[in-house]
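Before we start, here is the structure in question, set down as structure tokens.
Removed from the display is one protein chain of the complex; every other protein chain stays in position.
Moving on, here comes chain A:
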């Protein structure tokens, strides 16, 4: 087996792209971001400490690239409350599953930092400590971003209360597959 982490880059492309998709919210921009990340990772690979988490290192490059581009463009963080419109079908459909499209739409309205925190700790299985490290902020900051994101999502999707109990079973699969990601 090769010990050159450059050889392992290719294995991380799908997760890099998934992270980029949730930050950029459109695939053209996400692909550009992944491309920039690959070039930076390749040319800075001597700075990677072999034996540490390559995926976390790559995610860090990707998010730093994303935020420096955002700073350059002078784009402000979107005001979620103002943007979100009421065209969601907020109830779960017949089989009790939350409509994914609605969920994705609601997720896309969150501020970048909240989407990032939720993606890192909620979806891709990094610990709060790892996520804080990658984002260069305190653990409490990541927790608070993730919690604010979750609270906003549950508000936007009107889940909770009576609906909550109907949603359980369909989700077991997602939990099972998430367990695999944790080991990364």
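Please note the rule applied: a residue touches a chain if its C-beta (ideal position, glycine included) is under 8 Å from a C-beta of that chain, and two chains touch if they have at least 3 such contacts; residues count from 1.
Throughout what follows, contacts and distances are computed from a predicted model.
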In UniProt, out of "Branched-chain amino acid ABC transporter permease", "Anti-sigma factor NepR domain-containing protein", "Beta sliding clamp" or "Type 1 periplasmic binding fold superfamily protein", the chain dropped from the view is recorded as "Anti-sigma factor NepR domain-containing protein"
Chain A residues touching the omitted chain (full complex): 3-6, 9-10, 13-15, 17-18, 21-22, 31, 34-35, 38-39, 42, 45-46, 50, 98, 100, 103-104, 107, 118-119, 122-124, 150, 153-154, 159-161, 164-165, 167-168, 171, 174-175, 177-178, 181
